[in-house]
Each structure stands twice: as structure tokens, then as C-alpha cells.
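What you see is the complex with one protein chain gone and the rest in place.
Which chain is which? They are A and B, in the order written, and residues in each are numbered from 1.
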Amino acid sequence: MADNDLITIPGLWNFQYNYFAGATASRFFNALRHEARIYGTQCAKCGRVLVPARSFCDACFVETQGWIHTGPGGVLEIFTIVATQFPGLPPPPFVIGYVTLDGADTAILNRVEGVDLGDIDVAAKKLMARVRVTAKFSDERQGRITDFVFVPQSPP
Amino acid sequence: MPRCFVHGAGLRMGWADMQFSLPELIYQAVSAALEDSRRHIGEIDSVVLSAHDLVDGRSLSSMVTAPAAGAYLKEEIRLAEDGLAAVSLGSAQIEAGEAELSIVAAWGRASEGDHEHTSRAMLDPFMLQPFALDELSISSLRLSEWIARHGECRESRQRAVAARAGRAGRNSRSVQANVRPRVEFPLHASEAPRFADVAAAVILGRQESPVCITGVGHSAESGELGSRKLGAMRALREAVSRGLAASRTTIEQMHLLQLPGPTVPDEALALEVLDLAAPGEAFEMYASLAHINPSGGGESGWCFPTVGLLNFIECYLQLTGQAGDVQLADRQRAMALGVSPAGAQIAHAVVLEAA
Partner (left out) sequence: MSRAVAIAGVGQTKYLRRHAELSGAELVRQAVLRALRDADIDLDAIGLIVGGVAPDALAGVNHIDLSSIVRPGTPYFRVNTGGATGSSALLAATSWLRAGRCDAALVVALERMGHATTSQKVFNSIFDPIYEKDISLSTISMVAMRATMLMQEQGFTVDHWAGLAAKNSKSAQLNDTLDRPRLFTAADVLASPILAWPIHALEACPMSEGACVAVLMAQPLVGKRKVAWIQGAAGLTDTYAMGDRMRRPQGSLVDLHTLIRSAEKAYSQAGITRPAEQIDCVEIQAPFASAEAMAYLALRLCEARSGPRFADTLIAGTARVAVNPSGGPQAANPVSATALIRIAECALQVRGMAGLRQQDGIRRAVATGQGGATQFSTCVVLGSERP
């Protein structure tokens, strides 16, 4: 059959969801908003401080305890520089990466700003050195993970 | 052939509890099942899960949820299918000697999601979606076919509704909130199920315990809605007969039958299909047979893909004398049924026996 005769029908999926963050994640987000602090919880069995805060350790399958202030400094473990526009995602270029905050045993994801992205290969080389970064909170916070970004401690 | 035994169960059923995220509810249900079985997470070899991405609102839901179900560094498979299929696969792994002790879990949080729209999205985009049919529409069509043969039978339908409501009311596990999917004529709102947030888990094992899985049965129907005789419930009927054959029992020997619904007519009409009610007597028999859905069926709580596992857990609780105010006196043999969307196009049956 000729392509002109083949029928397609447009469709759009637009389902509404309302995810319950739960008390633990809510407390984490409230602390971002009201205290500009990043908290973790600790597993009694393996001793890891988990960031972001979780109510249970899935490796040991037991509840966590405590509420531990971590950071604001930390190490940028891995990163990428998003250089292409993907539909539905923010305009490039921007850096995202995982940071192990001081006092934490797991790394947390966020954007890294304040990096000169004029030459991407040069920027990447500098960030590859597992640089130290600091969490920088915005003045207007909403209790979402985007309330802070990471910035390098010494300008690269 | 090694058999498969049930070692414990855990259940979290509620509605819109903002204290807990979905992974936390799953963690609670699985932890409760482990505790009930007096076994430890370290002894688990395998995890078989039932969850659906569009129910969870996450495009690969088990990434976040499987670890909450105890899957960390374990063999794990997730089915996008009714929870009873996970029970069946879990028992196959044990029968094959691949696992000694397994977690089987299913979940669905109706309060987070958008059942009406995700349900409509399963129907053929070209032929059926323009008419905004959804899961409950298929239940309506099935009832209308029955009514064409037997009449509206409002009184006996009301008796069946009252019986189901009474059973659910006595079942301490029932969801309290009264949120139901919209239904269309000829279904009445009281015949619809109640939505629930469900996280459920069982522990299956090779070692002996008081409850054994003695047989499973599965079947399916065509995907063409127009070519199916909805009232004949062919998939359900075949799954049941295969399960009974595998366990070498008859339906009369079942002290308990947990049917998946979701509506009262779906539950009642199954009795005619299974020869437990004469044609036209479905609702009368449903109301009078105490061993059919003593839990209250869809009135106690409903959320795909958990129903088959909920039914399995009810059977387990009954056979171990833990069913509380809905406990039946006879508790030797039970059958749990689970079905897929599109009006039970796929059906699963599992027979349990007390030692």
C-alpha cells in the first residue's frame, strides 16, 4: 500500500499523578526550604549515612535512624555536560553530577553551576579531577530538590 | 516434584496516607510478611513482583520499588500482570529447584494515580478509544448481556450488594474510604468496587509449612473485544478447571473461593460460569453462599494489579485460622483467582490446601 494511504492517528498521553513523598522525604524537603540544609539518615546495621534521607536502608532492609546534617561541601564524583536540547528538558549546556557531601556515604544528584562551558572538552577535563563543590541555596526556596545547586569551591 | 509452601503474608491496605511514599508502603508489607514467616531477608533467594508502570506513574516502576520489596542483590523478576501470576511464577521457581525461599509482592496505589484515563488507554486507539470505554465499561457490557437473557433482577442484585457490603464490613482488612470508579448503566454505583492503596506480600518456600500450593491454572481469551462472549468468561473457566485438574480436586471440595470481580455482577456471574449457580441464579447464590468472597471481594478494596494476590492472602489467612471476623469454619481447601484488565482477558487460578 502506498504511504499516502496508510493511516496514522495522533495521540497524547497526559495522565495526572500525585506522588506522596511520605513523612521522611517531606522532612528532607522542608529542611531544604526552611533551614537551607541537606539531611541524611543512618542505617543502624551498616552505618551508612544515606542522602537524600530515606526511612529504610534497602541494602540491609532495616529502618534508618537519626537525622544528620551533611555538607554543604562535598566531592563531585561524576558528572556530565548536557550539550544537546532534548524535547521536554531544559536548554543546554548545563552540568549535572553526583556529589558525596561531607558526612554522607551516598552521593546526591544536582546541577553544577558556575562552570565556564565555553569549551566543553576543556570544562570536562577540569571537572574530571573530582573537584570539591559546595551546595548553594537560592533565596527563593520551594522545598524541592532544585532549591540548591552545587558550585565549585575554587573556580575551575 | 518439590511442592511449594506458604510461610507468611503481609498486607498494607489503606487510602491516601500521606505519611508514606509508595516504596515505604511496599517495604512495610514485605517486612511484615518476613516477620510473619519468622524468616530473615538474608535467607531469601528470589523476588517475584507484580506492578504496572501506569498504575505507579513511573516508567520503569520497579527501579525504585524493587529494592523496597527486598530485591537488593537478589534474583528478581517483575511482571506487569495480576499478582497471582507472580505467585504462580514464584512457585514454579521453587518447584524447579531454583529457589528455596522467595518473596512475592504486588502493589498499586489507586489514590496516586489516574485509573479512568490509564484504563481507557488500553483500548484500541482506532476502534474503541473514541467511545471512552474503560475497564468498568466492559463490566457493564457483560452485565447487559446477562440482563438480556434474565432481566434486570434488581432485588436479587441488591441482595448480592448487601451481602458483599456486609462481608466487607466485618473484614478488618477492608479499606475504610469510600472512593469508587464511575460506572455506567446497567451497573449501579453500589455494585462498583472500592479503590484502595495496596501493598501485599507473601513468602513462599520449599520447606514444609501448614499451607501448600497444590495446583495452578492459567488461560486467556482473544484481544478482540468484539469477538469475546463476555458472559462465558472463558479464560476464568479454563484457568479454574486447569487448576483443579492440577490439584486433583473439584470445585465442590473448595471451602473458600476468592473471585476477582471487580464489580458485584462480575463476581456473581462467575458462579454461573463455574456451575455453582444455575443460569439466572447468580445473584441469589452469591448472597447465600457464605464461602464465596467472605472477605467482601471488591468492596473490601480493589486496585490492579494486586487483586489476585489479595485473594491468595485471604485464602492463606482462612486456611490458617487468622481471618478474624470473616473466618469460615471449614478450612481445608481454597482457591484464589486473579485476572487481567480488559474484562478478565487473562485469568489465573491457584489452589491452596491446609496440611
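What we mean here is this: a contact is a pair of C-beta atoms (placed from the backbone, for glycine too) under 8 Å apart; a residue touches a chain by one contact, two chains touch by 3 or more.
From a predicted model like this one, the values you see are computed outputs, not experimental measurements.
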| item | value |
| --- | --- |
| Selected residue (touches chain absent from view) among B:36, B:76, B:197 or B:266 | B:76 |
| Chain B residues touching the omitted chain (full complex) | 1-2, 21, 47, 53-54, 57-60, 62-64, 66-67, 71-81, 85, 88-89, 91-93, 95-98, 118-119, 121-122, 124-125, 216, 218-224, 234, 238, 340-342, 345-346, 348 |
| Chain not shown, touching residues in chain A | 1, 3, 6, 8, 11, 13, 17, 19, 21-22, 25, 50-52, 58-59, 77-84, 86-90, 96-98, 100, 106-111, 120-121, 124, 127-128, 130, 144-146 |
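Everything below uses one rule, namely that only the chains that are shown with their structure count from here on.
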| item | value |
| --- | --- |
| Whole-Å gap separating chain A and chain B, where each centre is the average of the chain's CA atoms | 38 |
| Chain A partner contacts - residues on chain B that touch it in the complex | 16-22, 24, 27, 31, 41, 54, 57, 67-68, 70, 72-73, 109, 111-114, 117-118, 121, 125-126 |
| Complex contact set, residues of chain A against chain B | 9, 11, 13-25, 55-56, 58-59, 61 |
